[in-house]
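Yeah, one chain of the complex is gone here, protein chain that is, but the others are all in their spots.
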Amino acid sequence: MLDPRLWQAREWVTALTLAAFGLAPVFTELASQPFILDLIARLMILAIAAVSLNLILGHGGMISFGHAAYIGIGAYAVGIPAYYEITNGFLQIAIAIGASAVFAFFTGLISLRTKGVYFIMITMAFAQMVYFAFISIEEYGGDDGLVIETRSEFGGLFDIEDTTTFYYFTWVSLVAALYLVRRIMRSRFGMVIEGAKGNERRMQSIGFDTYKYRLTCYVIAGMICGYAGALLGNFTSFFSPEMMDWTHSGELLFMVVLGGAGSLFGPVLGTAAFVLLEEFLSGITIYWQAIFGVLLILVVLFAPGGIDGFLGRLGRKR
Amino acid sequence: MDWGLLITQVLNGMQLGVLLFLLASGLTLVFGIMDFVNLAHGSLYMMGAFFCATLTEWTGSFVLAAFLALPLTALVGLAVEIIVVRKLYRRDHLDHVLATFGLILVFDTAVQFIWGPAGTAIPLPEWLDGRVEILPNIEFPTFRLLIIATGLVVAIALYWIVTHTRTGMLIRAGASNRTMVSALGIDIGKLFLGLFALGAVLAGLAGLMIAPITEASIGMGNEIIIVAFVVIIIGGIGSIKGAFVAALLVGLIDTMGRSFLDSFLKLFMSIQNAETSAPAISAMMIYILMAAVLAFRPQGLFPPKGR
Amino acid sequence: MFKRLMLSAAAASLLAMPAMASGGHDKVKIGFVTTITTGAGIIGKDMVDALNLAMDDMGGKMGGLEVDLIVEDDGFKPGIGKQKTDKLIKQDDVHFITGYLWSHVLLASRKTALDSGKFLISSNAGPSQLAGKLCHKNFFSTSWQNDQTPMAMGEVLNKKGIKSIYVMAPNYAAGKNMVAGVERTFKGKIVGKDMTKWGKDAQLDFSAELAKAKASGAGAIFIFYPGKAGGAFIKQYQQAGLQGKIPLYSVFTVDSIALPKLQKGKLNGVLGSLNTQFWGPDLDTPQNKKFVSGFRKKYGRYPSFYAAQSYDMMYLIKSAVEAVKGDMHNQDGLRAAMEKANFPSVRGKFSYGNNHFPIQNFYLRKVVKDADGNWTTTIVDTVFKNHQDTYASLCKL
Partner (left out) sequence: MTAAFLQISNLYKSFGGVAATDHVDLEVLEHEVHAVIGPNGAGKTTLISQLAGELEPDDGQVAFLGRDITRLPPHARAQLGLARSFQITSLMLDMTVRDNVALAIQAHDGHSFRFWRDARRDTALTDRAMQALARVGLEGRADTIAQQMSHGEHRQLEIALALATDPKLLLLDEPMAGMGSEEAARMVEILRDLKGSKTMLLIEHDMDAVFALADRITVLVYGKVIATGKPDEIRADESVRRAYLGDEAG
């Protein structure tokens, strides 16, 4: 894997994309286009969320329609302490990950007892519950949301108020998230998750309590996404329940499928394609959502495997 | 206790309930028999409303427009089935969710393009715009009563179709055993197309019944469709009876929450906080109900037999 | 249909207008954030129409400089609004960030906009926070502070001898301000209150709330429902049989966006109803006559107050650019010029308070038929003269 001589289209794209993200600040500085840097930072944060969704969706076969809830939970884990002037980033991120884990654990306990479309709908229902819960909490702005004055502080180690520092903080986070998911999926645990996706009944008959493994995987994905939420909260300095709206969960699903569910890097490409297309199309016409919708339908109908599948086919031709 | 208010609110809850039922019944048929998750069902609801609005403007009669709008909605349903949906039956639920999510975007934008962003009001004829005194000193809007009546008639009709006709037999068989229906030599393609159109008509009916109250507006189906899904999951996928019971339950919970929850919350929190929290908490109760039902009955309240 | 296409094409081309690198001489760059998509897009369109009218009237120039107008759509979401604000700052590098239909969008965008050192001008939203503790030297409003209009309405209710009201508003920043405003001046009892869901999934069926209002025995109902929710509310208010039993008093609900639709829906009960406002299409000032007739000529309908405020915003900026003689780097000069409010406003002469919110009159308006039979509003009384909002004392400017 680490030997470029063995690389095919897929590996090249992965390496080049990550390198391009890593070098982007230099180019945007030269071209004085700071907004593009913002765009990529947002893209990378959403990519972390998509990678975490892919862990349960692509690798684990659990179609969660409520993944945006963790983005909201993670974001509010930064926002609520900041509201009380607690700006310690380590603490905020710990809360983001911890709260997401707790939420994932308890909702997973119930959701994972259901199958198929019931699972899709119950995960969505739980996300809606958090959505309405945050709307109902007047103290933190309710539907209006909450603006924070300062980003997370990391005791002088580095300062993410600085755009470039924040950008690299995000970049490192994305690379780390990818590495983490790759390790997990290649570990014994990952084998069980993959096996349970392929044939849950058989996995049980050889002695795996698949429920327990899936629940663990569900919690891990929630934690990673909660972390992404904490980043997004810092990035926008603004939180509102709207972040958890079901349409955002749908968008995350689209990002994963567009990139290629079940592949490690696919979700990153899917997110990139999604965010850039959205930016580009919404600049052209106010009717951009229709183009987006048609594209979504076409991808589902004619491009199973998404971008990653396409790269895989490119690789095979060589 | 203000009994007049209570009775009015129960009727309001029923009105919301039957509206949800109209939407959910089509959804549960399509879902239960074709195993197809149609998020764009809410778009058909919206199309019904907009068709009716334009036709009311042209014909000058809401009732006439309503009867003309239904076949139009059915046509849209047919087109959607033929162009997109039928290619997806063999795919998994994730593909259904994504493709119909795409359809929602297309429909919403198309409506903005054709009708503009403002939304369109539907004027009601005089005889529907008034009120009926249902009990001494308790008046209720005539049109909302009409919605309740329509919903009940549709519920009875659907129940009769499902339990007493050959089509209904197929529907029941399909809900519990899909392969059996094809073994009976039925053209599954036609059955599905017909059912999808029926679902579209029911959704369109729901849309055009609510539009004179709230106006036809972009994205009007996007939130209610989620609630309709909650309804069919609580009721048990594929079950008309389940959809009916769950729709009324959800309608009543939502309305009662909006009417009485704030007074209740004031016992614990400041008046301002109670006022702002109450609607969100009553919206949340619906999802809590769903989670509770699924935790104890993973197949919903009335799962079709043999499934 | 054709006209609609043309309008949307105009809006689209505005949206698409890229930040063209200025070739040599300066330009005045104005970013405008409003709602173009969703049902609330109708309001945004009214605002953008007013901007285009102002551009026509000015010949596309302010103090000899060309004007770049960049319109962004917030999609009715604070998060998107903030994102678009970021874009206007970083990509387009505008001089003025303007617009903001919704208070919560403005509150979400405030920090980035002001941190960038640019001017932020609200042409509609006036949340209390920005008038008080969060006031800023670079923030200006060409509209009002949210509380003021309902405060005027509270006075009207007092004068009418109404003893109790039932209050309803959407549950977001402005809704809360509106309720606070009417509570501040109304001397009677508030017998009930409902805050309903707002945003793109706003609640539009008010059956339960209307039943409560009816049962409450209130002397009047006070509402704030901007955009499409207003029409829906009034319709249901009539259907529920409250017309003639509990009178309806509203702010920002019955306007020239809602009226044509209400007229089409034959909701005759609205005729004669009262609302308060800082402006009206029939307000007798030279600039207003020019604006209203120009708007009606160009678009064939009455402008709304949203349009009026947006139109004023353009003239405010123009006055500042002229005062500094086109030196766009002279921030202090631009600010000082704007603080003077030395421009022909549609509302007539007004002054800015310390918090840069207008000190202005508020009028009582009545819904009437105009000479052509179109429904519009006419000013019947002045409720407040030179009224300053109550939060100004909290502002340390």
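A, B and C are the chain letters, set down in written order, and residue numbers restart from 1 in every chain.
Heads up, the rule we're going with is that a residue touches a chain if its C-beta (ideal position, glycine included) is under 8 Å from a C-beta of that chain, and two chains touch if they have at least 3 such contacts.
These figures come from a predicted structure and were not determined experimentally.
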Missing chain touches which shown chains? A
Sort through A:Phe21, A:Tyr118 or A:Tyr213 and give me the one touching the missing partner chain. A:Tyr213
Please identify which residue in A:Gly116, A:Gly198 or A:Pro304 touches the non-displayed chain. A:Gly198
Residues on subunit A facing the left-out chain by the touch rule are 183-184, 186-192, 194-195, 197-199, 201-210, 213, 216
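Going forward, only the chains that are shown with their structure count from here on.
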What are the mutual neighbours of subunit B and subunit C in this structure? A
Looking only at C-beta pairs that count as contacts, which pair of chains has more of them, A-B or A-C? A-B
For subunit A and subunit C, let me know how many angstrom lie between their CA-based centres, rounded off. 37
Chain centres from averaged Cα atoms put subunit A and subunit B apart, in whole Å, by 32
Mind pulling the subunit A residues that touch 2 or more other chains? 135, 142, 286-287, 289
Touching at least 2 other chains, the residues of subunit C are 8, 36-37, 171, 197, 201
Of all residues in subunit A, those that touch subunit C in their complex: 33-36, 38, 42, 135, 142-145, 147, 149, 236-238, 240, 242-243, 245, 282-287, 289
Using the touch definition up top, name the residues of subunit C that touch subunit A in the complex. 8, 11-12, 15-16, 18, 36-37, 73, 77-79, 82-83, 86-87, 90-91, 103-104, 107-108, 110-112, 171-173, 197-199, 201
Touching residues on subunit C, where the partner in the complex is subunit B: 4, 8, 36-42, 44-45, 171, 176, 193-197, 200-201, 203-205, 207-209, 211-212, 214-215, 228, 231-232, 235-236, 238-241, 257, 261-262, 264-266
